[in-house]
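One structure is given here, and the rest of the page talks about it.
Right, chain A next:
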Amino acid sequence: MIQLFLRDIGLSVRSGGGFGLALIFFLIVVTLIPFALGPDQAALAVIAPGVLWLGALLACLLSLDRIFGLDFEDGTLDLLATSPLPLESVYMAKASAHWLTTGLPLSLAAPVLGVLLNLDYETGKILCLSLLLGTPALSLIGAFGASLTLGVKRGGLLLSLLVLPLYVPSLIFGAQAVRLAEQALDYDVALVLLSAISLGAAAILPFASGAALRINLR
Partner candidate 1 sequence: MNSTPIAPTLSDRFWRLANPKIFMGWSSKLLPWIAAAALASLCSGLIWGYFFTPDDMRQGSTVKIIYLHVPAALMAINGYLLMFVGALVWLIRRQHVSVLAAKAAAPVGMVMTLIALATGAIWGQPMWGTYWVWDPRLTSFLILFLFYVGYIALWAAIEDEDTAADLTSVLAIVGAVFAMLSRYAVLFWNQGLHQGTTVTMADGAKQDNISDVFFQPLLLSMAGFGLLFLTLLLIGTRTEVRARRLKVLQARERIE
Partner candidate 2 sequence: MMPDLGKYALEVNSSYILSLMALGVIAGLYVKRSRAVRRALAELEASQDA
């Protein structure tokens, strides 16, 4: 399982692997917002938590179909299915690799980009924390969606459609935590609930995805 994990990371970092894509997309979205909404510093600071969270979420979506897609196309996934490694573990390995190469960098980059939106240092720390706690859920849910749409040709749009409603709770709690921190209110509950979603996803989705992978590999 570790080998699969490392292999996936290696694949995504290599050229054509899409590693930097998510970060660049995130940067572009965040820089476009002030152009679209005007440079009023106070207004930007207000919407910053939501925009940054939303940007990270959308950036995660970009690389979702790669999680299983490439291996499915060249038959590697079939081989993995016949190996002693259960498909649930395959899912966990791949979702973890996705998080490490997408969610984690996004979480670390977010406070830096937050400066563009007039986000102060203290809030930036909570932003980073909330993303670190929430992006695992995004990777887990995204990988689940990818396992469902595996056989669908050009299923990228369908994948986004299926995954976005499932992202909503994480988005709500994550952005809310940062907003509360910005106003110097208590944000603990939001972070706890955010973590609960990530943990819950890790508990339930491997089995759902395993089932979906098995169905698609029949």
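On the choice of candidates, all candidates are chains of the complex that A comes from, given by their letters.
In this section, a contact is a pair of C-beta atoms (placed from the backbone, for glycine too) under 8 Å apart; a residue touches a chain by one contact, two chains touch by 3 or more; residues count from 1.
For clarity, every value in this text was computed on a predicted model and none was experimentally measured.
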## Note on the structure
Complex check, chain A vs 1 or 2: touching candidate is 1
#### Entry: In the complex with candidate 1, residue positions of chain A that touch it
144, 148-149, 151-152, 155, 158, 161-162, 164-166, 168-169, 172-173, 176, 189-190, 193, 197, 200, 204-205, 208, 211-212, 215-216, 218
